[in-house]
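Showing chain A:
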Amino acid sequence: MSGFFKSSVGRKVAMALSAFFLMFFLIIHLAVNITSLFSADLFNELSHFMGTNPLVQFALQPVLIFGVVFHFVMGFILEIQNKKANGVSYAKNNGGANSSWVSRNMIYSGLVILAFIVLHFIDFWFPELNVKYIQGDMSGMHNGEYRYFHEMVEKFHNPLRVAAYVISFVLLGLHLAHGFTSAFQSVGSTAGRKKTLQNIGKAYSILIPLGFIVIAIFHHLTHNH
Partner candidate 1 sequence: MALDSKVPEGPIQDKWTDYKNKINLVNPANKRHIDVIVVGTGLAGGSAAATLAELGYNVKAFAYQDSPRRAHSIAAQGGINAAKNYQGDGDSTYRLFYDTVKGGDYRSREANVYRLAEVSANIIDQCVAQGVPFARDYGGLLDNRSFGGVLVSRTFYAKGQTGQQLLLGAYSAMNRQIARGKIEMFNRHEMLDVVIVDGKARGIIARNLVTGEIERHSAHAVVVGSGGYGNVYFLSTNAMGSNVTAAWKIHKKGAYFANPCYTQIHPTCIPRSGDYQSKLTLMSESLRNDGRIWVPKNLDDVKAIREGRKKPTDLSEDERDYYLERRYPAFGNLVPRDVASRAAKERCDAGYGVNATGEAVYLDFAAAIERYGKEQAKIHNISNPSKGKIYELGQAIVEAKYGNLFQMYEKIVDENPYETPMMIYPAVHYTMGGVWVDYNLMTTVPGLYCIGEANFSDHGANRLGASALMQGLADGYFVLPYTIGDYLADDIRTGKISTDTKEFEEAEKSVKETINFFVNNKGSKSVDYFHKKLGKIMWDKCGMSRNAKGLTEAIQEISDLRKEFWKEVSVPGGSEEYNEELAKAGRVADFLELGELFAKDALVREESAGGHFREEHQTPEGEAKRMKEFQFVSAWEYKGEPKDAVLHKEELVYKNIEVKERSYK
Partner candidate 2 sequence: MNLTLKIWRQKDSNAKGQMVDYKVTEISEHMSFLEMMDVLNEQLVGKGEEPVAFDHDCREGICGMCSMYINGEAHGPDRGITTCQLHMRMFKDGDTITIEPFRAAAFPVIKDLVIDRTAFDRIQHAGGYISVNTSGNTQDANAIPISKHDADEAMDAATCIGCGACVATCKNSSAMLFVGAKVSQYALLPQGQVEAADRVQNMVAQMDLEGFGNCTNTGACEVECPKGISLDNIARMNRELMKAAVK
C-alpha cells in the first residue's frame, strides 16, 4: 500500500482524494457564509459553533489544514516531476488545439488560490487563533454581542481586498472547472467523462465561487459607511 502512494498513479489518487475533501469543505464553508446575507444572528451562531466545538476544532480542523497543505505540496511535487519529464521545450507548441487552457494551467490557478489562502488566514484565521488560544477568550463576544459578523463586514470595507477576493474566486472557479471532473478520472471513475457529471462540475465550479463573490460584494456595498 505504501508503494501505491509512491507511484505516479497513487499520487494522483491522493491528489484527487484531497481535492474531494476540499471541494466538500467549500460547500460547508459557503453554506455557513451564505447565512450572513440574510441573518447576522444565524451566521454568528454557526460561526461560534464552528469556532468552539472541540470536534470541529481539534479533529476536523487539523484534517482540513492537512488536506490543504497536502494538496498544495503534492501539487508542487507533481509539477516539478512533470517539468523534469519534459526535456527540451518545443519551439512551437499549439496546446490549445487539444486541451483547455484551464487544464494546462492548474498550477497557476493553484498558486493564486494559495496566495489567497495566505491573505484569508491573515484576515481571519490568525486573528481568530490569537483571540481564542493566546488571549484565551473563547466567548466569541465583543461589546456584549457576537463579534463574527462585525469582523467580517469590517474586512470587506476595503475595495482592494474585495477585488483580491473576487479575482481569487474567479481563479478558484477555473481551477474547479478542470479539477472537479479530473478528480473523478484520477480515482479511476469514468463518471467525470459523462455529461451528467460534467454538468454538475460546471455548475459547481460556477456556483461555489459565485456565492463567495456575492457575499464579499454584498457586504462591501451594504455596509460601506
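Here is the rule we use: a contact is a pair of C-beta atoms (placed from the backbone, for glycine too) under 8 Å apart; a residue touches a chain by one contact, two chains touch by 3 or more; residues count from 1.
How were these candidates chosen? In short, all candidates are chains of the complex that A comes from, given by their letters.
This one's a predicted model, so the numbers in the text were calculated from it and none came from an experiment.
K.L.:
So chain A is shown by itself and the numbered options are 1 or 2; which of them touches it within this complex?
P.N.:
2
K.L.:
Considering only the defined contacts, which chain A positions touch candidate 2 in the complex?
P.N.:
Checking each residue of chain A against candidate 2 gives 1, 3-4, 7-13, 78, 81-82, 84-95, 97-100, 103-104, 106, 178, 181-182, 185-190, 193.
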